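Written below as structure tokens is the structure these notes are about.
One protein chain omitted, others in place.
Right, subunit A next:
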Amino acid sequence: MLINLLCIALIGFIIWWFWLYKPANDSSVDASTLILVKDGVYTPARIKISANTPTEITFLRQDKSGCSATVLLPDLEISQDLALEKTTTIALPALEKGEYPFHCQMQMYKGVLIVE
């Protein structure tokens, strides 16, 4: 019985943690921060930028896996190869308010641009 309850609790936790949880917006940082590509995640993964101003975001890839080698911004039709152990800067056009996800080819790495 205890094990069953534990399992159900675990399922509930998975649903909440991965799907329902909405991060507080204060965890995002502005575009001047370097985005580290390492160990399966973009750090930071939530980037705040100002609306209607062209800006740049910079990545530093430290993960050798092929998956991390390209970052895609599907809404902006941008895809950029990231060189290993080097910074790569992507110029962004002026954007309207909203959320613009970015991810690797297989969506294992995920991040979002929050335009305000």
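The rule is simple: a residue touches a chain if its C-beta (ideal position, glycine included) is under 8 Å from a C-beta of that chain, and two chains touch if they have at least 3 such contacts; residues count from 1.
Keep in mind that, in the parts below, contacts and distances are computed from a predicted model.
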Fill in the blank from the handout: Not-shown chain resolves in UniProt (candidates "ATP synthase subunit a", "ABC transporter related", "Copper-exporting P-type ATPase" or "non-specific protein-tyrosine kinase") to "Copper-exporting P-type ATPase"
Practice task
Specify the residue from the set A:Asp39, A:Glu56 or A:Asp75 that touches the hidden chain.
Solution key: A:Asp39
Problem - Residues belonging to subunit A that touch the chain removed from view - result: 3-4, 7, 10-11, 14-15, 17-19, 21, 23, 38-41, 43, 45, 64-66, 69-70, 72, 74, 77, 79, 81, 83-84, 105-110
